[in-house]
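One protein chain omitted, others in place.
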Amino acid sequence: MTVAPAAQNARGALPARPGRRFSTAWLGVVPFFLFSALFMVLPVGVLLAGSFEDPVSGAPTIQNYIDLSEPNIVEAYGTSIEISLVTAVVGGFFGFLLAYAVILGGLPRIFRTLLMTFSGVASNFAGVPLALAFTFTLGFQGLATKFLADNLGIDLYGKAIGFSLYTKLGLEIVYLYFQFPLMVLIMAPAIDGLKREWREASENLGASPREYWQHVALPILTPTLLGTMILLFGNSFGAQATAYQLTSGSIPLVTLLISNQISGDVFHNIGLGYALAMGMVVVMAVAIGIYARLQRTSERWLRS
Amino acid sequence: MSYLELANVQKRFGETIAVESFNLAAEKGEFVSFLGPSGCGKTTTLRMIAGFEQPTMGTITINGEDVTYKAPNKRNVGMVFQSYALFPNMTVADNIGFGLKVRKRPKDQIRKRVAELLEIVNLPDKGSRYPYQLSGGQQQRVALARALAFEPQVLLLDEPLSALDAKIRVALRHEIRAIQRQLGITTVYVTHDQEEALSLSDRVVVMSEGRMEQVGTPFEIYNFPSTAFVASFVGTLNLLPGVVAEASTGGLTISGQQVRIARGFEGKAGGNVSVALRPEMVSLGPGPDGSNRLTGKVSDVSFLGSIVRIRVSLGESGPTVVLDEFNEPTLKLPQLGETVTVSFPQDGPLVLDAKAPVESVEELIAEA
Partner (left out) sequence: MTGPSLGPRAPGALESIQSSARPRPRGGVGAGRIGSWIIFLVGVIYFFLPLVATLAFSLRLQPFGQAYRNVLNDDPAFASSLIYSLFIGIVTIVISTLLIVPTAYWVRLRLPRVRPYVEFVTLLPFVIPPVILVFALLRAYSGGPLPLTVTDQGLNVLVVAAYVILSFPYMYRAIDSGLRAIDIRTLTEAAQSMGAGWGRILWAVILPNVRVALISGAFLTLAIVIGEYTIASFLVRPAFGPYLSLLGHDRAFEPAAVSIISFGLTWLAMGIIALLGRSSRQSVQVAGAR
């Protein structure tokens, strides 16, 4: 070991004395990377590799990806994207309004604490219990269903309305239960980050409250708003347990296709399953990537 | 008639009185500073002029118009914030033009005005930059340009330089004053830095705990402080405890040593007073005939660039006299622990009772 490593690590770190010191530090992080490699990176690499292989011969091919244009699969992507878009936009919009209401809307301050605490819990509330809870509420025998029918004469499942919890719409309603809180949790600190001085400066320069929101506050919040909605999109796109519990796989979703593929080789083409999985990873990666980029901008602005 | 007038302005927050009986009449084009320590009410008063706080009592008048209860976005005053408060989502040009855009001025008029202001604050090619790309000093200049763009009646600055490095602070404050003079705009400047206040202002309002301690020109404030607070807050000051010997002839003792003050003062024999004495008035050595003399031991010698500051301790647990000597090569410095005599003229010090302010400044000036 030469002096060079010491100079390298100079920025903000203890000077690394040559020899044992340096390698001990690496020893601290190697287990982490090794573990990640073993149980995340490499397995996904197996999927990646497999997606480019012909399932029978093992020869390299992109046929699997071409096969993604199969109507079932396209439909699944379409539905997944649609549900994710809807819950992202609705979740984003109403989640923002909720956050705004408790922070700047003139409500008693305790409401904000309650909403924040509840959101911390509710954003974690997904999968089987959530699906069950909504079955108890809006399912065929659900409490709300019965209430509406008995007291207001509204038959949700009847021919006139034809509602069903076990459809796209039902799933969207259920997904919102963890989308709203996620939006609230991320928007609240951003709204908080709107410096008082900006509002005062804008007033001082002659702007009305509406103009302040139009020209200053909303533009400043936009990266966070957009970024979080994209995060919500990814969140919904990757959800599986909730959908499965609710619909037993009857709605075409990418995650359900994949889980069907895992439990029984429904495609009879393992390569296609891999391609499907990688397609999903790409969508998620793009979503998270855009979110990260927007988050950096908003942080820069809100920190200024 | 004065341009900016605050009459009997008071601000209460529940039980606390933040600002008490504030009276000020500023002329058009005048540069007034509010000077004081944190929490003295200077920023609250400024914010009342801007309209972000409402006075509990009193009136604020700008150019003859009572603006006490006017909404802040209708007052036509320009404010520069301590944290600049530039809008991060807009370019420098858009920031500066914001006040004009809100007033619905035509686009090319805005563009011209923005260019003008960028020239005035010396940032001619930074119009398309974003605030985060600028240094602190540059951001503050943009904030100033933004506040001036729509030609406000009054300019308000809330400790605009306190977040900057010392060198930039000094350079920028001169720039601010030069621009203010050039535009002739009535300005209120809030600061806790007495050097800033003294070097920039036409008049200074010294505040403490919500009250106005003194209003006057920098010269008056420095040389004729009316209260012990002002005397000790502005400039370095010796505040020596004295015991009255004979008030009418100006005799008193400091740490047992006899001293005579040229002007008589009020006080009963044996009573306690404070003697205010500027370091530059005290000299090493016995001085000319008729000077007051004190003897003590040198406890510290420190170099402050052009000045050498010597601390002399009068007696074991006695008070310390701080004196300044010009730093010349021929200066013979005393040793630590050496016994020395220091002297000051009879008309040098001011006798103060910390509780009640002494005669009015006008009387002091008349007698000087």
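Quick notes on this structure:
Lettered A and B in written order, each chain numbered from 1.
Just so it is clear, contacts are C-beta pairs under 8 Å (C-beta built on N, C-alpha and C of every residue); 3 or more make two chains touch, one makes a residue touch a chain.
Just so it is clear, the model here is predicted, and its values are computed rather than measured.
Across the whole complex, the hidden chain's contacts among the shown chains comprise A.
Within the set A:L42, A:I161 or A:L218, the residue that contacts the chain not displayed is A:L42.
Among A:P55, A:G92 or A:G142, only A:G142 touches the chain left out of the display. Within the full complex, the residue among A:G58, A:G78 or A:G120 touching the omitted chain is A:G120. Residue positions on chain A in contact with the hidden chain: 8-9, 11-14, 16, 24-26, 28-29, 31-33, 35-36, 38-44, 46-47, 50, 94, 97-98, 100-107, 109, 111-113, 115-137, 142-144, 175-182, 185-186, 188-190, 192, 196, 199, 231, 234-242, 244-245, 255, 258-259, 261-263, 273-274, 277, 280-281, 284-285, 288, 291-293, 295-296, 299, in rising order.
The rule we apply is simple: only the chains that are shown with their structure count from here on.
The distance from the centre of chain A to the centre of chain B, with each centre set as the mean of the Cα atoms, comes to 55 Å. Within the complex, the chain B residues that touch chain A are 50-52, 71-79, 81, 83, 85-90, 98-99, 101-103, 131-132, 146-147, 150. Of all residues in chain A, those touching chain B in their complex are 195, 197-198, 200-208, 211, 215-216, 219-220, 222, 300-302, 304.
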